[in-house]
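Below is the structure I would like to discuss, written out as structure tokens.
A single protein chain has been omitted; all remaining protein chains appear in their positions.
Our next item is chain A:
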Amino acid sequence: GGYTQSPGGFGSPAGTQAEKKQRTRSQNIVPCTVSQLLAAEQVDESFRIRDVEISQVTIVGIVRHAEKAPTNILYKVDDMTAAPMDVRQWVDTDEAGGENMVVPPGTYVKVAGHLRSFQNKKSLVAFKIMPLENMNEFTTHILEIVNAHVVLRRNLMEASRGPQAFPPASMGDMGSYGGACSLPLNGLTAHQSQVLNLIKNCPVPEGMSLQELKAQLHSMSMSTIKQAVEFLSSEGHIYSTVDDDHYKSTDAE
């Protein structure tokens, strides 16, 4: 029984996509430390760690204690950032093997589960507990935690700042900041708008070169820039000057 989908907890969450305010449930599984989970505040049905919404999490720690009950196993998992956390694993009494094997204390495990709070006490309901076979996973988990929280927080800040130069994100838009594909808004995508604005503001007579565009637009690859330039040029927003690498805007003063 239990959850049919098991992300395995290895991948870092899809944090590069900006989370929309309208979404009520976090779709990510976020690696965390026990201290972060304990510090998370509860807002109605969901938890937040400094505005980053979390629900499914992974932690890595040592099993300090294991208590077997008829329907579940209660572990205490310690990752040294705070006191050991209660992790409950439900056992399917009909299932042979698998969940019926208790992880011995002193073993490093990776737990993937849901954060729960009961009477102000936090615990995890695990859908997967895996003993670590390769201790380098421990190092990876540490790095993933920092990375995931940095990225998630950055996405939230970008989303809430609200686009000024660009039209507001519409339904289905996956985040226009350095994101992959965006829906054309006002006829131009975010990439094209950015390129056009830079070219428009260039005071030099021979126009903006592709090299300069690349230097200014760190998040865009050269091919993305070239595609944007080609589109803008075919639409008549810009024209080439000294060579195919330099462009000026038709709207410039």
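In the analysis below, contacts are C-beta pairs under 8 Å (C-beta built on N, C-alpha and C of every residue); 3 or more make two chains touch, one makes a residue touch a chain; residues count from 1.
Just so it is clear, contacts and distances are computed from a predicted model.
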{"item": "Chain excluded from display, named as in UniProt, from \"NADH-ubiquinone oxidoreductase chain 4\", \"Myotubularin-related protein 6\", \"RFA3 protein\" or \"Dihydropyrimidinase like 4\"", "value": "\"RFA3 protein\""}
{"item": "Identified contact with the non-displayed chain, of A:Ala82, A:Val102, A:Val125 or A:Leu210", "value": "A:Ala82"}
{"item": "Residue among A:Gln42, A:Thr139 or A:Ser240 touching the omitted chain", "value": "A:Thr139"}
{"item": "Touching residues on chain A - with respect to the absent chain", "value": "33, 35-36, 38-39, 62, 80-83, 106, 108, 132-136, 138-139, 142-143, 145-146, 149-150"}
